[in-house]
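Shown next, in structure tokens, is the structure this report addresses.
Omission of a single protein chain aside, the complex is shown with its protein chains in their original locations.
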Amino acid sequence: MIPAAFDYVRAESVDHAVALLGEHGDDAKLIAGGHSLLPMMKLRLAFPSVLVDVRTIAEASYVRVDGDVVAVGALTRHRDLVTSDVLRTEAPLISMAAAYVGDPQIRNRGTIGGSLAHADPAADLPAAVLASDATLVVQCADGRREIASGEFFTGYFETALDDSEMLVEIRVPRTGSNGAHYEKFTRRANDWAIVGVATVAGRVALANMGSAPLRATAVEAALAEGASVDDAAALAAENTSPVADMNADAVYRKHLARVLTRRALSAAVGV
Amino acid sequence: MTTSAPETESPRGSILGTRVQRLEDPEFLTTGAVYTEDLVDERLAGALRLTVVRSPIAHARIVAIDTTAAREAPGCVAVFTADELADPVDQRPPLPVYPAEMGQPLLAKGVVRFVGEPVVAVLTDERYQGEDAAELVDIEYDPLPAVVDPKDAERNETLLFPELGTNVCFASRPPDTPPPDVFADCEVVVTQEIMNQRVAVAPLEVRAGAAVWGDDGRVTAWIPNQGAQGTQGALARMLGVPVEQVRIITPAVGGAFGAKFGADPEHALVVLLARKLDRPVTWVESRSENMVAMTHGRAQVQTVTIGGTRDGRVTAYRLHVLQDSGAYPKFGGLLPTLTLMMAPAVYDIEHLQTSFVSVVTNTTPVGAYRGAGRPEATAAIERAIDMFAAEIGKDPAEVRRMNLLPAFTEPIRSKGGASYDSGDYQLALDTVLEAADYATLRAEQAARRERGETTQLGIGLSVYVEITGGGDESGPPKENATIEVHSDGSATILTGTSPHGQGHATVWAMLASEETGIPMERISVKWGDTDLVPEGGGTGGSRSLQQGGAAVRQASRELVDIAKAIAADKLEVSVDDLVVDHETAGLAVRGVPGSGVRFAELATEQELKVRSVFSAPGPTYPFGAHLAVAEVDVETGKARLVKLFALDDAGTVMNPLIAEGQRHGGLAQGAAQALLEEVLFDEDGNPTTNTLASYPIVSATELPSFDLVTTETPTPYNPLGAKGIGEAGTIGSTPAVQNAVIDAVAHLGVRHIDMPTSPMRVWTALNKELN
Partner (left out) sequence: MQVQITVNGEQHTDDVEPRLLLAHYLRDVCGLKATNIGCDTTSCGACTVHVDGEAVKSCTVLTVATDGAAVTTLEGLAPSTDDLHPVQRAFRAEHGLQCGFCTPGMVMAAAALVANNPDLTEAEVRAGLEGNLCRCTGYHNIVRAVLAAAREVSA
């Protein structure tokens, strides 16, 4: 219920945050909305000795068109992703997925950067970002680098970020308001996805079908070759090894992936 | 029999039976009620904070406990293991039916038997220091095999109490002669093993306690509970002190549902440690602790056999219950006696055979949970009736109709040994079918089946009778109430009930106001302080209105009689000439305006106070019928509750607003068991649903608004005509919802799905049929 003790520093800017990370190494964690990190700290599953609070770095929260992408600041809150007119018209999958994160109170604090860095394979935004083929911009002491979403999620709650880096921006290809859908299967509305399917522009990403969100490449290839939605969706579980948990065993998960992919694709093409 | 308004000076409408808003609410909605964790009391100044170190393993010998580092942690004042708690405590089980050796110690001694069992007590100055110090306690365990499934426990291969040679804690007596085969002549026989799964009670307020010993050698303990007198008795027994030495004060209680009766080991620790350390001690558990260490509910494996004629007449029913009691038997191990008594439910069945075995397992102890043994009985037979109907190809409503006990207004004795007081089950069934427009629902179902739609419709029924307000080992059901009128015109009621959301402060004030004319707002109701109310049965088993409310009415009437005697003397009139004057809250001489005397005036001259005990002839039997409409997505197996029609007849209703609220709460918990909730342990006894994130407690998005239908068949057992309503919702709704989900896919060959009817369970059942 009570986190272990830690020191707390408020970062004034992204550069400041990165500098603090460099100073404290793996003793430090960034905290923004805190709604992924604090729950773990309260159960003492995580116990960083330094928290670097980046939540109030105003410069890191924005949604704007930048050429052929929508640039989303990592500190943009879920609630702002949901209501953003820019996202809803240019890259709606992100808005759609954000609407399913947690509940209204959680969406008032949680940020897209926090969610992606946390990398829960059952979370909504990682799958949406993966399906969007977004690029993630990361800052470290030496400057910025870009990581393709396909390379960002490396494992179970693991990303390509190292301890001294901060995710600062998500660059989402503009797709217009057609062809996007997020299908989330839960027992209760505010649960994590038992299986989630995010699709846009013929790309499909699956939540909770493995230790990280993953692209349903067999589905995508079939679609690209002109297969029907039904035939393509039937391949959704190819190359997946989903875990069994109290909600679903592997066989049922694979079945759900196929059904939900078919439904997501049908909805995305407006069928 | 109806409740008539007492004779008064001028015609007036009765407040009883009207939707009176609660007197409790202004506080609850502005500053919040004061729960145990909120207490700010000078007697608790400087209190130590108790943090409990709990076993992380289901079954193990304790090899060594090293508390050195913990003792040195900042703010740590003391640390205790079982060996250091040398005080004699009565650690026998709370009920005498169990073997004496099966009692839970305050702190585990030598062996732990469930994940979450208290092992070490850590006391710190500040709350936040507690978990830090507790983390530093180092315990070495030597794992033992864990037995989790009650069927495995019955085999007695892994024993929790080796010296007893058995895991059985309680069982029905086997019959002296082999029972007859009552199914031999049945044309149709259906047998099924049914899981009535373990659920978590999960009141929003977790357990807590605070205690301080005074120089007078008495302890004052604040504990959220369902009956202060029971909690007082339990603590006195556990600690081996006279009852008079223990004062329980009950702060506001944030929900209980059966799991806050008596006292838990942690409460006894709070009281004991306050004495040992001569300092007040406070304790509030975390939700994760609550999920593993507060008693769980249900947890029965049921074997049902139902038999009868091919045209639908049920002639024989057998129910065997295997009750999982958890590691240390509490209420749960005893509940099958209620299940068996209510087994035949509303049906007229010639042959009934019942039996039960309660076993211990390496899991959280099982206790009472809303309905406590009776939902299990109704769930079993309502499933059995549906399966019987499916076997003979008949409409389940029709099969019920053919087998219901006929209406009765005089008590009848059931095959299970219960004395049902009044009931009209046929009317209940017909009324709910009409309210739900059953024919249209069946037509819609048929149409969707015809079209082979992905979303199929299911209709589930239950007809139920339930027992409320039973007595206890001290005798037949009774309750006391004291009413005192003060010279300023206000009144105080002392009640032996113990509300925790049921609105007694409002309804008891309604009852007293009805008798005396004293405005409700001037009547305060008190409970839960054993110094003020030394006797009482608490609140549970849906007893409060029919016994506690009846006691309030009785005490009020006796007060009026006493006042009449005084006033008659004073005014020099005959007692028979006096009537209650509601306008003035006093007595008036019939036919002589302005002649009377207010109760407040009389109270200035003498004490105007009455204590009365209401005794009921026995428990009452509310009944009803529920109809659930569910939709099932046959591709994913996901079920959704679309509608829930509930007819609940609990006799005369005093306050429909409050009665409906009680029904809603029961319906939600009942539906939740059918659709969603289940406590799970892995094969090593590790709980996997030990937080509110992993345990799918029902939220607003899974439920519809409910359709309530009300009939009132009064009971002759109390002057209010009231039966108990608190648990009825849970009893009828669980099987109605379960039956609805199964009904939705019955045309695809599915005959049974255990609860909760999770998507995977439904899909698996469908897949078995399709393959």
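Letters are used for the chains, namely A and B, taken in the order the chains are written, and counting of residues starts over at 1 for each.
Just so it is clear, contacts are C-beta pairs under 8 Å (C-beta built on N, C-alpha and C of every residue); 3 or more make two chains touch, one makes a residue touch a chain.
Given the structure is predicted, the values throughout are model-derived calculations rather than measurements.
Q: What shown chains come into contact with the chain that's not displayed?
A: A, B
Q: Out of B:F183, B:F257, B:W283 or B:Y317, which residue would touch the omitted chain in the full complex?
A: Only one of B:F183, B:F257, B:W283 or B:Y317 touches the chain omitted from view, namely B:F257.
Q: Which residue, B:T495, B:T620 or B:Q669, contacts the hidden chain when the whole complex is considered?
A: B:Q669
Q: Contacts of subunit B with the missing chain: which residues?
A: Touching the chain left out of view, subunit B contributes residues 21-22, 24-26, 28-35, 37-38, 40, 127-128, 202-206, 252-255, 257, 286-288, 500-503, 657-658, 660-661, 664-669, 691-693, 697, 699-701, 703, 705-706, 729.
Q: Can you list, in ascending order, the subunit A residues touching the missing chain?
A: Contact residues on subunit A toward the absent chain are 1-8, 10, 31, 34-35, 38-39, 42-43, 51, 53, 55, 102-106, 108-109, 188-190.
In this text, only the chains that are shown with their structure count from here on.
Q: Calculate how many whole Å lie between the centre of subunit A and the centre of subunit B, each centre taken as the average of the chain's C-alpha atoms.
A: 43
Q: Under the definition above, what is the set of subunit B residues touching subunit A in their complex?
A: Touching subunit A from subunit B are residues 127-128, 130-132, 135, 286-288, 635-636, 638, 676, 680, 688-689, 691, 693-694, 696, 698-699, 701-702, 758-760, 763-764.
Q: Give every residue of subunit A touching subunit B within the complex, in rising order.
A: Listed in rising order, the residues of subunit A that touch subunit B are 1-2, 4-5, 39, 43-44, 185, 187-191, 194, 246-249, 252, 255-256, 259-260.
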